[in-house]
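Every protein chain of the complex appears in place save one, which is left out.
Letters A, B and C mark the chains as written, and numbering starts fresh at 1 in each.
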Amino acid sequence: MAIIENPLELESGDVVRVAERPLGVLTRPSGNTGWQSWLFTVDHKRIGIMYGAFAMFFFLIGGLEALAIRLQLAVPNGKILSPETYNQVFTMHGVTMIFLVIMPLAAAFANYLLPLQLGARDVAFPRMNALSLWVFLAGGIFLCSSLFIGGWFENVPNGGWFNYAPNSGTLFSPTKGIDFYAIGLQILGIASLVSAINLIVTTLNMRAEGMSLMRMPVLSWMLLVVQFLLLFALPVITVALFLLMFDRLWGANFFNVEMGADPLLWQHLFWIFGHPEVYILILPSFGIISEVIPVFSRKPIFGYSFMVGSGIAIGFLGWGVWAHHMFVSGIGPISVAAFSVSTMMIAVPTGVKILNWVATMWGGRIQLTTAMLFAVGVVSMFTIGGLSGVTHAASAADTQQTDTYYIVAHFHYVIFGGALLGIFSGFYFWWPKMFGYKLNETWGKWNFWLQIVGFNLTFGPMHILGLQGMSRRIDSYDPGYGFELWNMVSSIGSFVIFAGVFIFLINVFVSKRQAEHLPPVGPDPWDARSLEWMTASPTPEHNFDTEIVIDSLDHFWHQKYGYDDDGNVVRIAYAEDVAHDGSATNVHLPSPSYWPIVLASGFPFVGYGLIYNYWLCAIGGFLIVGAIFGWVFEHPDDPDAAHGHHDDHGDDDGHDGHEVDEGTTENAEADLVTADSATDAGEASDG
Amino acid sequence: MSEETLTAETTKGVSGGRPTHDEHGHITDFGYVKIFVILAVITAVEVVWSYVNVPSYVFIPILFLMMLVKFYLVAAEFMHLKYDIKLFSMLFVTGLVLAGGVYLIFLSASQIWQSF
Amino acid sequence: MLTNSFKVWGGYAIVAYVAAVIYGYSSGGDIVGPIALGYKGGVGDHVGYTILIGLSMCCMVIALMFTAFRDADPEMAASYMGSSSIPASQPPVGASMWPIAMALGLGTVILGLAVHPAVFAVGIAVLGIVALEWAMEAWADRATGDPVANRELRDRIMGPIELPLMAAIGVAVLALSMSRVLLAVSVAGSVIVASVVSVIIFGTATFMAIGPELNRKIVNSLLAFGLIAVVGAGIVSAVIGERDIEPHHEEHGEDHSDEESLIIVEFGS
Partner (left out) sequence: MAEAVLDHADAHDAHDAHEGHVHKTNTGMSNNKLAMWVFLGSECLLFGGLISTYLLYRHNIQDGPGPSEEFFDIPFTSASSFVLLMSSLTMVLAHSAAERGDQKRLKIWLLSTALLGSVFVSGQIYEFTVFVREGLGWSTSPFSSAFYALTGFHGVHVTIGIIMLLSTFISTLRGRMHPGNAETVEIVGLYWHFVDIVWVFIFTVIYLAA
């Protein structure tokens, strides 16, 4: 509001109009370079990359916490962490790895790949997509800030990731740690719910012409199942967290056993959410390797419809097994028997998947690239984790195993060996699509072998420790129980894993340097099958140059290969000829927006406010409500770019100056609206 | 009022531009009123029924039956599930069935039915 | 150089300071205290004194800012634009309701000091809203030379704030007034009141929807009348107070009638 923004009518009669944009906040931001292009972007690809980057940051935090745990347990009577700190560290390790690493890494792939695999320009609600990213970041920062707010390791969640009642009440957990847990997960839940709604609508409504549901790649299918699981599971944990919050902040009686409350209420609600959550973590990885394995076996996926069907079956059955986490909590013999049976049933669709992957590789011309190595790693490691899982389904055995290191071993084989290795496979596979260069294979193989060896060194011995009777979550153990050797092995293994992850980070930078001397990777470096390879690498902002019409499963592959008279597969075209070169310029894309990040910034205020001072809630609430209404009334495009009040003034109102300033180079592309392209990307313009 | 003149001019164009809505033959405003009357009558019967002294194995099922009818009428008619695409019904019913399923199992495992 | 804007705002600051001193003295302080900002001696009523001194400080800061940045200074503007002549005056602005609203707010604040902290808080809230709206309007009226564009600018900024605020205040006023009425009347009366009010709402709406075309003025006055009736009834009922509600004795004869503690328990503070 400095003077230069005021219009001045000089006596000469000239109208000096210097305030073309009197307040920048009121127009949609523009420009696709610099930090603003990331902060205010609604582009699903940039959002996906940021999801990945933030998740990797949290991965390092969670990894350091894991190393602290292993250092503490390396020798008997470890003195590195106090019992209180140990509780906080293992809780934060679990919460971070589940909610801030694996889920957002899956979201990174979902955001980046889902619209591409469906042949869409963007997701259904681009602004809501940005919102879920920033709310996730806000929730992650909120949760991790508990490490230092009110003093280092004073107010950190310390009830384990499942945070059983009544231990979570103010009586037994008087610090503010559990409050951070309850509110932090609530914020993260909002992010996931928004994202789930968005991606479900995208999948159901925005597929390219001819892309029927049964022509979608397996990854898209698995992501759809995951979004439905999120959609229906999150409200359950939301209820549980609200009740916990009411108990802790305002003295309600939901988990107050003194007033006769039932602590199993928390366990039920938590695990009704918690078991679908397990599949939320693993299914994206299943999808990823279902893309990787066919490409590097040079064969189509074996039993596509079984692959899809078993994914859906896992999604449904996942709702009926939650009480197997509660076999020793006294839920009664009928419940135990019923849940025991239903849990064993879920091994069937999972087994179908494993057999299909093996059958896909069977007889194929296998290329052991790093991505493929990781994928094979998933198949084998997950099988181990799945088999130890079946031993829990037998309730008699489970009674012996509950709360021992056997459980820790099992779920690390599933989540690390299944989910995380799959995500690394995805990194190596899609890195050229995302960034335009391949990751180095030599470093990649070091990365893989260190990780897989370190992983088995770390978690393999835990099976033995668990069966020997070492209970989980103890901060130290006495010598003489036979725990020393395997704990030491396990701790050494954890540092090998750390070296493997470190090599991955080195690889990113080394490969980027090397790529400067290599030819560009082209649209299709792996000779792959699905639609995302049908456009340039890195993906141009508008995804595809023209609308694609799909006529079969693996449409892109069928563009490249045909059959000769003898029925043999022959190449009929090169990828470069079929794929788009990303040169289209007249594509109308949704404008960036300030509101998602403004809206998301309100949530931590509300969170801190609930814990410390309600006035902060007012600030947060103002940000959230104001941003929602600002969002609602935001013009679908920059109003000054195409229409708006300036038009009333005739031609001499300085409008041209704005055009020269803003519309010169890159974003001319985004601003140009042509009649027909407005309709094809128009779906994306609303969110 | 300038909006109204605007409306009069554009109404035709608008309904013409939204063909999906007219094909389904929405019920008329009078139809909505009729459904409301049915709902109101059921609610009145429910309230009266709650004062009638019958054993709970008769009382509860009939009460729930009336509730379900109301539930169905609002969802099917007021929320247009009957006239919209099947997908909407599927989404909603999936939510209802999942909720009913898991929570009934949970409540059964907690043995609360003895108190009814 | 003292600009015009400095003189205006400086004047406001002095007036507010004098008012503070007078208020502080008249509400029970000695004479030195209010002049010395309470450094020596009492200032009388703290809240009112603090507000007036705060007002004075704000005016002073604004005055200094205008001097420092030369904002709203036509000569400066002309020299900045490289023109030798002073710009013509701004186009006249439209009617503004904010002065009246501000007077109302100030009145409420003063009334609140005398009557009840809640009234005081309402007054402060009104003043806050007025300050925001007035500042925005003052800015928007002069943003461009075109009143229509100015209006649109204002709406674009204020819409997101006004709309939820208006809606929330609307719900709060209606629900609070209605619930006061329901609490004041008897048990049977509450059922009757709720039914009658909703039937009136529905009936009026039906009449307006299917009946003859009503004059806009009639509709507006009808709505205004309804609002005043509900709010008035709410205030009257609040003054009358709630009917006697017996604590529910089910099994035990325990006494729960300590209302204060129950409210505290209810809101859990």
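Things to note:
As a working rule, a contact is a pair of C-beta atoms (placed from the backbone, for glycine too) under 8 Å apart; a residue touches a chain by one contact, two chains touch by 3 or more.
All figures in this text were calculated on a predicted structure; none of them were measured in a lab.
In the complete complex, the residue from C:S26, C:S96, C:S198 or C:S221 that touches the missing chain is C:S198.
If you put the hidden chain back, the residue from A:E84, A:D262 or A:E484 that touches it is A:D262. Residues 155, 163-164, 166-168, 170-171, 174-179, 182-183, 187-188, 190-191, 194-195, 197-198, 201-202, 204-205, 208-209, 242, 245-248, 250, 252, 254, 256, 259, 262-263, 265-268 of chain C touch the missing chain (whole complex, contact as defined above).
Taking the complete complex into account, residues 124-125, 128, 131, 186, 190, 193-194, 196-198, 200-201, 204-207, 231-236, 238-240, 242-243, 246, 250-254, 256, 259-262, 265, 269, 603, 624-625, 628-629, 631-636, 678-679, 682-683, 685-687 of chain A touch the chain not shown.
Not every partner is drawn; the one left out touches chain B at residues 2-4, 6-7, 10-11, 13-15, 17-18, 20-21, 26, 28-29, 32-33, 36, 39-40, 43-44, 46-47, 49-51, 60, 63-64, 66-67, 70-71, 74-75, 77-80, 84-85, 87-88, 91-92, 94-96, 98-100, 102-103, 106-107, 110, 112, 115.
Here is the rule we use: only the chains that are shown with their structure count from here on.
Rounded to a whole number, the gap between the C-alpha centres of chain A and chain C is 45 angstrom.
Distance from the chain A centre to the chain B centre is 36 Å, each centre being the mean of its Cα atoms. Across the assembly, chain C contributes no residue that touches 2 or more other chains.
Residues 204, 232, 236, 262, 264-265, 268-269, 272, 319-320, 322-323, 331-332, 335 of chain A are the ones that touch chain B when the two sit in their complex. Per the touch definition, chain C reaches chain A in the complex via residues 69-73, 76-78, 80-81, 83, 85-88, 139, 142-146, 148-149, 152-153, 156-157, 159-161, 163-164, 265, 267-268.
Taken in their complex, chain B has these residues touching chain A: 87, 94-95, 98, 101-102, 105-106, 108-111.
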